[in-house]
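The complex appears here minus one protein chain, its other protein chains still in place.
Chain nomenclature is as follows: A, B and C, assigned in order of appearance, with residue numbering initiated at 1 for each chain independently.
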Amino acid sequence: MTKGGGKKENAMWGGRFTAGPAAIMEEINASIDVDRRLWREDVAGSKAHAHMLAAVGVISDGDNTAIQKGLDQIAGEIERGEFKFSAALEDIHMNIEARLKEIAGEAAGRLHTARSRNDQVATDFRMWVREACDNAEVALEDLMRALAEKAAPNADAVMPGFTHLQTAQPVTFGHHLLAYVEMFSRDASRFADARARMNENPLGAAALAGTAFPIDRNATSKALGFDQPCANSLDAVSSRDFALEAMAAASITATHLSRLAEEIVLWASPHFGFVNLSDAFSTGSSIMPQKRNPDAAELTRAKAGRIIASLNNLLIVMKGLPLAYSKDMQEDKAATFECFDALGLALAAMAGMVRDLTPDRDAMKKAAGLGFSTATDLADWLVRELNMPFRDAHHATGAVVAVASERGVDIADLPLEEMQKIEPRITKEIFSVLSVDASVASRTSFGGSAPVNVAREAKCWLEKLKMENS
Amino acid sequence: MTKGGGKKENAMWGGRFTAGPAAIMEEINASIDVDRRLWREDVAGSKAHAHMLAAVGVISDGDNTAIQKGLDQIAGEIERGEFKFSAALEDIHMNIEARLKEIAGEAAGRLHTARSRNDQVATDFRMWVREACDNAEVALEDLMRALAEKAAPNADAVMPGFTHLQTAQPVTFGHHLLAYVEMFSRDASRFADARARMNENPLGAAALAGTAFPIDRNATSKALGFDQPCANSLDAVSSRDFALEAMAAASITATHLSRLAEEIVLWASPHFGFVNLSDAFSTGSSIMPQKRNPDAAELTRAKAGRIIASLNNLLIVMKGLPLAYSKDMQEDKAATFECFDALGLALAAMAGMVRDLTPDRDAMKKAAGLGFSTATDLADWLVRELNMPFRDAHHATGAVVAVASERGVDIADLPLEEMQKIEPRITKEIFSVLSVDASVASRTSFGGSAPVNVAREAKCWLEKLKMENS
Amino acid sequence: MTKGGGKKENAMWGGRFTAGPAAIMEEINASIDVDRRLWREDVAGSKAHAHMLAAVGVISDGDNTAIQKGLDQIAGEIERGEFKFSAALEDIHMNIEARLKEIAGEAAGRLHTARSRNDQVATDFRMWVREACDNAEVALEDLMRALAEKAAPNADAVMPGFTHLQTAQPVTFGHHLLAYVEMFSRDASRFADARARMNENPLGAAALAGTAFPIDRNATSKALGFDQPCANSLDAVSSRDFALEAMAAASITATHLSRLAEEIVLWASPHFGFVNLSDAFSTGSSIMPQKRNPDAAELTRAKAGRIIASLNNLLIVMKGLPLAYSKDMQEDKAATFECFDALGLALAAMAGMVRDLTPDRDAMKKAAGLGFSTATDLADWLVRELNMPFRDAHHATGAVVAVASERGVDIADLPLEEMQKIEPRITKEIFSVLSVDASVASRTSFGGSAPVNVAREAKCWLEKLKMENS
Partner (left out) sequence: MTKGGGKKENAMWGGRFTAGPAAIMEEINASIDVDRRLWREDVAGSKAHAHMLAAVGVISDGDNTAIQKGLDQIAGEIERGEFKFSAALEDIHMNIEARLKEIAGEAAGRLHTARSRNDQVATDFRMWVREACDNAEVALEDLMRALAEKAAPNADAVMPGFTHLQTAQPVTFGHHLLAYVEMFSRDASRFADARARMNENPLGAAALAGTAFPIDRNATSKALGFDQPCANSLDAVSSRDFALEAMAAASITATHLSRLAEEIVLWASPHFGFVNLSDAFSTGSSIMPQKRNPDAAELTRAKAGRIIASLNNLLIVMKGLPLAYSKDMQEDKAATFECFDALGLALAAMAGMVRDLTPDRDAMKKAAGLGFSTATDLADWLVRELNMPFRDAHHATGAVVAVASERGVDIADLPLEEMQKIEPRITKEIFSVLSVDASVASRTSFGGSAPVNVAREAKCWLEKLKMENS
């Protein structure tokens, strides 16, 4: 990075400016450290633009050939790390343009016909976000696969279901993991929707008003994979809702990731002991050699803060900006890149952890029996067998729990007489519903935690994900 | 609202609790002031649940009839403002249930069979958000209609197009308004997508694990307008991504509203003077009688803060919550209600302002000619007619502008010789592209600001919106 | 609330407006539902202003007397719930002014001399925020007292100290609670700093430029408890950093509250079982009668979302507003009121919970011994007694833990020979540092968890808080 050294050439601002920008101005203004990541999109956009200009006769075929060759050379240079980026040239667009001039001479100067940095950056950035959405979808499907694969053999692994972090009712580990598959599948569909909605081409909007050159926007759209050109030139250069929507999808995904991460932290804590993480996904302590810290889960949880804040960042930046382009919008990229960098890491780490973790079925089952977790089953039995109104059954069950709690035993271990003191019609049949296995097996309602349901759902997801993959 | 008075009956927490909650506990715990807005959804959900329970034989037809009648009576009481809400009964669900018990006696106690407050509130709230999305879509279409109706007669009303709030190139007022139609149409489609994705029924997930009762979740789904039941009971009661997605769509919409609001504030300021707002949409000053303040625009701009913050609020609340229901999630409703209250107001106010405002075509056209706004047209002419590379043309144009600026005249008023000193090949044909009318007329590229384009687009939108309305 | 009924009198906007505002305009514009909470401040400010105007001779003593009497009467009416608020009169200031006119006639019209709604609302709001800061400080001190009172008798109650939610080293429950006293004491000092910084009087800035009337701003400052008048009239009416700073202090406090709330949720879960909450601070379940849900803790945790978002809200609203007053700033109050309502509830609920909770010393001590929590003590012994470099001691300890882990015993229960296989110089003295009691007792460094430290700190805090209270 050439920075601050020597006399600045002010090539891009034309003949009017007589003094170079102050150092602070260059520092706040230059975006090359951030937007150099757009180089692939910038080269692709320029190549498509040049081809189109040649096709409609605005530039000659010779110029086009020179431009194409020059851009290919530049792509190679960047790929090989040989390209010299310069902060004085502000951004990726001017860096490439300046280099193209060195390579292709006058032809390079014709590339900018019927184009402006405003539509150029909007196009580059939209292509980047489009790919980020595609990547997020793929990563989400991989995570879903990891979850479904772990769920299948654990469809019948009983664990406590919590509400308020209190033991509520038994569920199965497979059922719990598939809940996240549902969430992540909605997340994936959000990225797909965002991608479809954003897939319109800003190129050709020029600075803000379109152009008098006879350009063919359908041609560049097709070349760059867009469904169609943006229908309003002011909108094309001024809008960043495509990035906001992608970041919103990322933020919602991040809440789901953070919830699963929190659970892994809890499950891995010695007080739960539901899962073990291998050395690959836990770290030790510099002072406490016995520790196996679920760092990856904690970092994934924390990434939610970064992702949500990056959405907040761009929402704040865009709020109240008049049309068309304002320089404020240059800040869109740092926020978006940070968002998707964090999301990509968090998704990959989570898929890794899910594949890595080993559930302790015995510990989970034992825990599932604590806290009177089948009290609802007792209440339901009273309703079903004795035809008690639910609220009365609930009241009677509460009384049974109170007695069991006082005696320090589970309700399954309470003598029948004790229950009959509270509700004389209770029979010994009651004991058939008070085990955790019986409880989960009975939950056969659609979406319920019965192992038979869960196994079917896991299989169904695995098939669906296989098809999407192929 | 009965609050804090007398001994609290602790009806809902069953037989185990021996002491009433402390006053502070009641205050932090009670949500009735907020969630009473869910009463319609709660009644509808309970009616559907009872019908289904009767259909599958879990409750008797007689009980169902009593429940239906009781719920209808309650709906009437609430509608007429006769219902007594009680904070001691915490929330809308318990308030209605307690009243149903008074009306329908023991039958009321059977309504809660195979159901929990967890799936009940998830269902109610999802229905509310679904309707909020529908309302947002309708309001957005009304706003789009207002914009397109104002754009049509102003398809050729030249105004300055700005970048960096500096005059850039002439556009037309119609073109500018249609840019917002594009944005708001994407916003509307986001609400539609969110609505489609969320339209699954949580009811029947019970507390978290499903139920052993032979419920028919398809029946309640159909009755309540859901496409299908949620496929995982833990997900059904634990997820709030449907609200987050709706609020994200609202937040993005809010950025668009705030941008247009900012522009109205600018346009209405005496330094622009592009539009006039009638008395209906401006206010006076208590101390400065001459003022006509665009309060509605400012408030709309500010609502973006509230809407974005409400999304932020729920994202933060949901971050890191373990499954299944945690009481934190009770905070979802205040944030969501505030979000959509603000959005509804802002959309309606904006549609009102757009219909109300009168553009000052003369002032806009005059402004469009300032600031050398046709410099790009000059540069493009040099490229097109003299085959200059764009960058060279740009440089030459900059020199022309510098001379005009020094002389204090527009470039259209610069003698030909002055231009020829800079570029000898310039002919008097140049003057045909230097007027603002010629400039906009030339921008016939797809999406460009040529009046012919704009008129066609406005008509197209008006037809599309008519069809959606009918 | 009179809303939308009958013909609107447009008294406040003077003679120029010929049409009333549209219904939607009234709805978005009226703030009376929110800002009526400022009535005490508004009356106080007006009384001070009138006294001052009389003192400097701008109004007569007779007018002042009429104004004072009228305002006192209005205060009484509002206090008794007899005042009729009107949305058509927009806000609390105009509601009171209109009523004053009914009571005091022409004198009322003189009250607004040398004043504007801009400085009036800035003054009212600043006084409200000032009191909110004072209230927050008092509530924080009460919470600190609750914590210190609970810490004192538990200065020696050993519990596991966690990092990464893994058992790290033993600490004491008292030490843990006092960590929060430190945090909350910094929070209280932030409110004190904010209060001191904001305590300047905007009254007399008039609309934005000051006034030509010979007002005495020191007099109104003194009357309203301000240290001095704001030194720049534009700043006085345009700035809301006082509210932002108070909300930032609230947000930081909320993170601390949410952390303690999270811990209470964890501690109360059956998997930890460290504390019990009484019926007063837990709730039952509608379907699971055995549950004791720590709702107040969960709600307190969730309030952090609301409080942080309210700060975000006002930061977004204020971003980029030109001077002086813009109507956007009307949104300041809803955000601030919501912030402090949530904070007040959360602080009171937390103090209640802390006083209510009963630690289970046995369960905590037992837990403290799990997970090889004294491994650091072993490593430190190796360093101290054998002069091993810490990193080598750390390595050797890791090996000891691995052996103990394999055998399924604590390191304190490992035979000496096993340790000597790893490090032959270990003697039986090692066992003196491997108990949790020995471990905490040894941490006598300044700020360490030794019971003697903790007891002293708790006492010190209780004395300090007593003094502040008296």
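Quick note on the criterion: contacts are C-beta pairs under 8 Å (C-beta built on N, C-alpha and C of every residue); 3 or more make two chains touch, one makes a residue touch a chain.
Please read these numbers as outputs of a predicted model, since none were measured by experiment.
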Missing-chain contact, candidates C:N29, C:N154, C:T376 or C:S435, resolves to C:T376
Just to verify: which one of C:I32, C:A304 or C:L465 makes contact with the chain not shown?
C:A304
Which one touches the absent chain: C:H51, C:R99 or C:R217?
C:R217
Full-complex contact with the absent chain, from C:N64, C:T283, C:N312 or C:T336:
C:N312
Spell out, residue by residue, where the missing chain touches chain C.
14-16, 101, 106-114, 118, 161-165, 168-171, 175-176, 178-183, 186-187, 189-190, 193, 197, 204-215, 217-218, 229-236, 238-239, 241, 244-245, 248-249, 251-252, 254-256, 258-259, 261-263, 266, 301, 304-305, 308, 311-312, 315-316, 318-327, 376-377, 380, 383-384, 389-392, 394-399, 401-402, 433, 439-440, 442-450, 453, 457
Footprint left on chain B by the chain that the document does not show:
162-169, 265-266, 268-272, 284-295, 298, 312, 315-316, 319-320, 367, 370-373, 375-376, 379, 394-395, 397-398, 401, 405
Positions on chain A contacted by the hidden chain, ascending:
12-22, 24-25, 27-29, 94, 112, 116-118, 206-207, 278-281, 283-290, 293, 295-296, 298-306, 308-310, 312-317, 326-331, 334-335, 345-346, 348-349, 352, 356
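Following the convention adopted for this analysis, only the chains that are shown with their structure count from here on.
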So, in whole Å, the Cα centroid of chain B is separated from that of chain C by 31
Residues within chain C bordering two or more other chains:
284-290, 293, 295, 298, 312, 315-316
